[in-house]
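Shown here: the complex without one of its protein chains, the others still in place.
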Amino acid sequence: MLFLRQVLTITAKDLRSELRTKEALNASLAFALVILLLFSFAFDANPEMMREISGGLLWLAFAFAGALILNRSFARELVNDCLDALISSPVPGAALFLGKVLANYVLLLGIEVVCLPIFGVFYNVRWAQQPLWLALVLILATWGVCVVGTIFSALTVNLRLRELMLPMLVYPMLIPCLMAAMMLTTPLLAGQPIEGDLFAWLRLLVGFDIIFTSLAVVLIDTVLIG
Amino acid sequence: MKALAVEGVWKFYGDYAALREVSFEIEPGQCTALLGRNGAGKTTLIRILAGLSRPSRGVVKVFDTDFQNRTTRNRIGILGHGIAIYDELSAYENLRLFASLYGLEKPDSAANHWLERTGLDRVKDSLVREFSRGMRQRLAVARAFLHNPQMLLLDEPFTALDDRAIALLQNLLRDALSEGRTVLMSTHQLREALELATHVVLINRGKLAHRGVRTQEMLDDPGYLYRTYGEA
Partner (left out) sequence: MREKTLYGLGALAIALLTHNIWKMLVNLPDEAFQGAIFRIIFFHVPAAFTCFTCFLVSLIAGISYLKTRDLKWDALGVSTTEVGLAFGAANLLTGMIWARIIWGIWWTWDWRLTSMLICWLLYGGYLVLRRAIEEPTERARLSAVMSILSFSVVPFVFFSIKWFRTQHPQPVLYGEGKMDSGYRAMLFGNWVPILMIAIVLVAVRMMQERRQREVDALRRSAHAF
């Protein structure tokens, strides 16, 4: 119970300061939209083409937008040495970590929910035909992105060139997660439910989330305390 | 019971030993000044005591429990180099946040109490970003004392503070000591710190050079301690 309260305190703190400054949120949303726009130059957005690549397109935009949010996650604690104060407080590293993951999760999910209808309008995709399945995929894959991204945010927080290091290290780690999300999202946007072979991808997502959440929770103290 | 026991602590950076076999104890109620030149290992030791870094060898015990123990940390108040206050939160929100992180039962009243005590209650809902330097420092002091810690760990507390914050901190430390709480502060040679100190610990080149009672000579002549024990 105490642990959960500590997690939520950290989440609330992060969300409150982010919503007040909107530094990461604005940048990230704008970035996602710019990427969605740029894709329209990369190929001819006809319905045929969109049926094949809509999932990939969407998740690339989300992954790029996510990197901006994740970069800020631990970096915001560096001002005034707040990170030191949190580490030396009675809050366990795992609670600090999960609190931050949760805050990033809420922010990134928010951006995704805003991007979806805009994507639908721009590319003429009826995206809401399988709302529940789509929600499930967003929930699972975004968690994977946030867990892996947040541990790397902690890992790179004291490095030179942190903003460059994070995406470079995180994207290869995220390939299985993003791949599964893309494979699932494409048929969902075309209106097909998840069935047959597609369940393998769903299982992969769940496995990815479980393994990397546990690993991150186990390793976070090592990352934070020198 | 010892307030703090440092037993045979080593800290390596690569093969370089920043701390070598440092051992000392602090009784409850003592006010100890941790002295040493820049690069002597003071900051390394303070970071270990604050739980920001692990000793490579040796043990640190706070109130006879392992210092990594999270409940022990409820009893320690830390004022580090940075002020550890969030610019984009209000003064009240900052104190409330740390009050709940430290598991206080009534975080709101603790926050309000300390805002009053540091004279910040007038501006409690303003964002810290808009505060003057001195106000931020007083808020930082309030954050360190917020949960009535049994031990206070202060890293160069007087170097960055303005007059009013120094006066506030000195008063709070005097009160804390009169209530039998323990204080450890790292410092150069500052009179403000030495006046309060009952004991001194001197670190030189990563080794414990001297520990003992703070004497009148140390207060009268700032170079005394280093000349006598330091440049070995």
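Each chain carries a letter (A and B) given by its place in the written order, and its residues are counted from 1.
Note that contacts are C-beta pairs under 8 Å (C-beta built on N, C-alpha and C of every residue); 3 or more make two chains touch, one makes a residue touch a chain.
Source: prediction; values computed, not measured.
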*Thinking of the whole complex, not just what is shown, which of A:Leu38, A:Ala135 or A:Leu215 touches the missing chain?*
A:Leu215
_Applying the definition given at the start, please give the residues of chain A touching the unseen chain._
148, 151, 155-156, 158-161, 165, 168-169, 172-173, 175-177, 179-180, 183, 197, 200-201, 204, 207-208, 211-212, 215, 219, 222-223, 226
*In the full complex, which bits of chain B touch the chain not displayed? Write them out.*
12-16, 39, 56, 205
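Methods note: only the chains that are shown with their structure count from here on.
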_Averaged-CA centre spacing for the pair chain B and chain A, given as whole angstrom_ = 38
*Within their complex, state which residues of chain A touch chain B.*
2, 5-6, 9, 13, 16-17, 20-21, 79-82, 84-92, 225-226
*Would you tell me which residues of chain B are touching chain A in their complex?*
47, 50-54, 70-71, 73-74, 76, 78, 80-89, 93, 97-98, 100-103, 127, 143
